[in-house]
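Everything on this sheet refers to the single structure shown next.
Of the protein chains in this complex, all but one are displayed in their positions.
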Amino acid sequence: MAAVKYISREKLPEWLKALAAERRLLVPVEEGGAVVFRAYDPAKAPVFGSDATAPPKGSVFPASKELFSYTYGKEGEDAKPTLTLDPKTTAEPTVVFGSKPCGARGFLIFDRVYMGKKFPDPYYIAAREATVFVTMACDTVENTCFCHWVGSGPADPAGSDLLLTPVAGGWLVEAVSAKGEPLLASPALTDGAAKAAEAEEVKAKTRAALGEAPDISTSKEALLARFDDMDFWRDQSDKCISCGACTYLCPTCYCFSITDEGSGMSGKRLRSWDACMHFQFTLEASGHNPRPTKAHRLKNRVGHKFSYYPTLHDGLIACCGCGRCVKSCPVSVDIREIVQNAVAKAKA
Amino acid sequence: MSRLEELKTRIKEALPGLECVIGWQKGYDALHNTPLFMRSAEDVDKLEWGALNVHNPAVYLPTMAGKKVGVVVKGCDSRSVVELLQENLINRDNIVIFAAGCDGVVDLTKVKAKLAAAGTGAGVVTAVSADGKTVSVTAGGKTVAMPMAEVAADKCLRCQYPNAVLADTFVGTPAPQPTPVPSANADLDALDAMSVPDRMAFWRYHMDRCIRCYACRNACPMCVCRDHCIAQSREPHWLSQDDSVTEKLMFQVVHAMHLAGRCTECGECQRACPMDIPVLALKKHLNRTIHDLFDYQAGVDAAAIPPLLQFKTEEVNIKERSW
Partner (left out) sequence: MSEPFNPYLPEVATILETVQETHNIMTFRVRFDDEAKMAAFKFGPGQVGQLSAAGIGEATFVINSPPTRMDYLQFSVMRTGEVTAKLHNLVAGDKVGVRAPLGKPFPVEDLKGKDIVFVGGGIGMAPLRTLFLYMLDNRADFGKIRLLYGARSPLDMAFSAELPEWTSRTDIETTLTIDREADGWEHKVGLIPNVLLEMAPKAENCVAITCGPPIMIKFTLEALKKLEFPDEQILTTLEKRMKCGIGICGRCNIGSSYVCVDGPVYTYAQLKALPNEL
C-alpha cells in the first residue's frame, strides 16, 4: 500500500481543481436545503460535514440511462421495413469525492448482481470501472446511522479507492485500492505519517460513538419465518405511504424499470430507477399483482435486503446502514425496527 | 385532565367499534414523531399530541375504504377529511374524528436550519421540549431555544382553523386563532416578484434534484389516483421515465392542476419531499386563483361542492360573454 498522505483544508481546492481538469468530478453541494452530488464548481464550496441527502448512486447507476436508440425505416423498391438498434455502453471517467463510506459501499451490493458470471452488465461495468471513489470517513454519527449493524463502520474502506479521515487542519489520505493510488500524485498532498495516529483515534472514537450493534445475524431465517404472517407486515407497513424515497435514496437499492420512450419512427429504450414500493412494479398485464398491498411490498424490500440477498451472496446484507430510508421517509418508517421485530418474533 | 389524556380516554372508549384509530407516537428520535395505528389500549397509551405531530393522518383514510376507522386530527388535517367527504372519497359513517385545539406544528426544515446555525445538527438530537411559545432542542450537547414563530410550519403562521372544522369528539378548550404573520406567504410573494423567465429558472433549478420518488403525491390526502397515476402509467403514456427536468416539472404541474380547488394547503407534499423542493407554492398559486374566481376554500364545509366539480352556465367572476 502506498504511503499515507495529508491534505490541508487550504490545499483542498487545488487538489479538486486538478482532479476536475482530467475528468468529471462529483462533490456534495448544498442545493435548496438538500445536499446532492454535482459536478465540481470552484465557486461553490462542497459540503463535507454531514452525509449527503442523496448518495452518489447516480454516478454509476444514473436515474435513467439509454440502453440503445431505435430507428425504424424502409428500404428497397418494395419498401421493406428496417429496424436499427444502436447501444451506447461507454461511460465518462469520474471521481466521486466526499461520499461517506456507506455511500461508496453500496456499490459492493451492486457488483455481485451486475458483475455476475452469467449476464455481466456492460453499462454498469463501464461506469463502475470509470469511477473512482474518494471517501471521507465519518467523525460524527447521527441517530439514523447503523452501518455497524450490517458489517460496515464509519471508516469502512470497502467500495472506496481513497479514504480520507478528518484530522486537525485537514484530512489524512490513504489509498485503499490500486485504482486510488494515482490520485495521490498531486503536489497538493504532503506526507501524512505524522497524522496517522490522530486519524486512527478519530476512527476509533467515531466507531465507539455508535455503540454496540444488536444481534441481527438470524435475520435471514427470521424474515422468512414471517413471510406468511401478514398481520405482522400490516403492523410494520401501516404508516408507509408507498412512495419511493427509501429506495431511490438507498445506496444499495438497484432495481430498475425498462421503458421505451419515443414517438414515430425513432426513440430510445431506457433503464430507469424503479421502486418495489410502487404498486405498478409487479403489476402484470392481466391485472394480477403478486405484491398487491404495501404490506407485501415492504416485506419484499426488507426481505430482499436482510434475507434473500444474503442467502444468495454469502451472507452479505444488502444494506449499508446509512439510515437515509429512515431519515428521509416522510413518515419515519424505520427498517431497523422492522428487522429487530422480526428477529425478536422468531426468538419468542 | 390534559388534552392528551382526555383524547386517550375517549379513543379507548371508541376503539372496540373501530378497525383502528390513526394518530401519532414518538418516532426514532426525540425530534421525530411518526403516525400511529392504534388497535389496542396499549397502542393508545403511545399517543402524542403537540408540535411534532407534523403528518396529516387523513392521507390514510381513502386507502381504508370499507373499514370503520378513527382519526385524530389537527385543524388542518380536519380540512382534508372534510374535502375527502365533499368528494365522496370516504364515507362519513365509516369515519370517527377525534380532535383537540392545535397550537401549531414545527417545520423540521426550519428546525434543521436553526440547529445548523447553532453549530450542531438535526441528526444528533437527543431531547425536544415545546410549550407552544418556544421549542427547545438539545443536539450534540447544546440546547437551542427556538421561538415557535420562527420554526412553525408556514401553514401554522396563516392558520385560520386551529380547531377541527369537523369532529365527533373534541377535547379540551379550543385553541385561539393565531394572528396571521406577514411572512406566511413569503414563498408566493417571492415567486410573484420574479419575471416569467426567472420563475421558470427557479423551478428548473429546484426540480433538477427531484428523484421522482412521488413522496409528494403519496403524502397528499387528495391525491387519490396513487396506484394508477399517469406518472408511471403506460396507458396513457403521458410522461417519459427520462431523468429530465421537463418530465419532473410536468408531473408537478399535472399534480398541481389536479388539486386546484381541492388542495387544503396542508403542506404534506412539501414536507414529505426528501429533497426539500418547495412544491407547495404551485398549489398555493392555483388555490389563490380559485379563491379569486370562486370565493372558495377547500375543505371547510362538508356540504359544499368544490367549484371544479360542478358546472354553472354563468360564473359570477368569469365574464365569458363580455370577452
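We call the chains A and B, going by the order they appear; numbering starts again at 1 in every chain.
The working rule: contacts are C-beta pairs under 8 Å (C-beta built on N, C-alpha and C of every residue); 3 or more make two chains touch, one makes a residue touch a chain.
Remember, it's a predicted structure, so these values are computed and weren't measured experimentally.
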item: Residue of A:15, A:232, A:254 or A:279 touching the missing chain in the full complex; value: A:254
item: Options A:7, A:60 or A:276, residue touching the unrepresented chain; value: A:276
item: Missing-chain contacts mapped onto chain A; value: 67-68, 70, 72, 80-85, 87, 89, 113-114, 116, 118-123, 125, 224, 227-228, 254-260, 262-263, 267, 269, 271, 274, 276, 281-286, 290-291, 296, 300, 303-304, 307-309, 311-312
item: Chain not shown, touching residues in chain B; value: 234-235
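Everything that follows uses one rule, which is that only the chains that are shown with their structure count from here on.
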item: Approximate Å spacing (C-alpha centroids) for the pair chain A, chain B; value: 30
item: Of chain B, residues touching chain A in the complex; value: 20, 27-29, 32-37, 55, 59-60, 109, 112-113, 121, 123-125, 140, 205-206, 208-209, 211-215, 217-219, 226-227, 232-234, 240-243, 268, 271-272, 274-278
item: Chain A - residues contacting chain B, complex; value: 31-34, 36, 49-50, 53-54, 62-64, 140-145, 235, 238-239, 241-245, 247-249, 257, 259, 261, 270, 272-273, 275, 278-280, 326-328, 330-334, 336-337
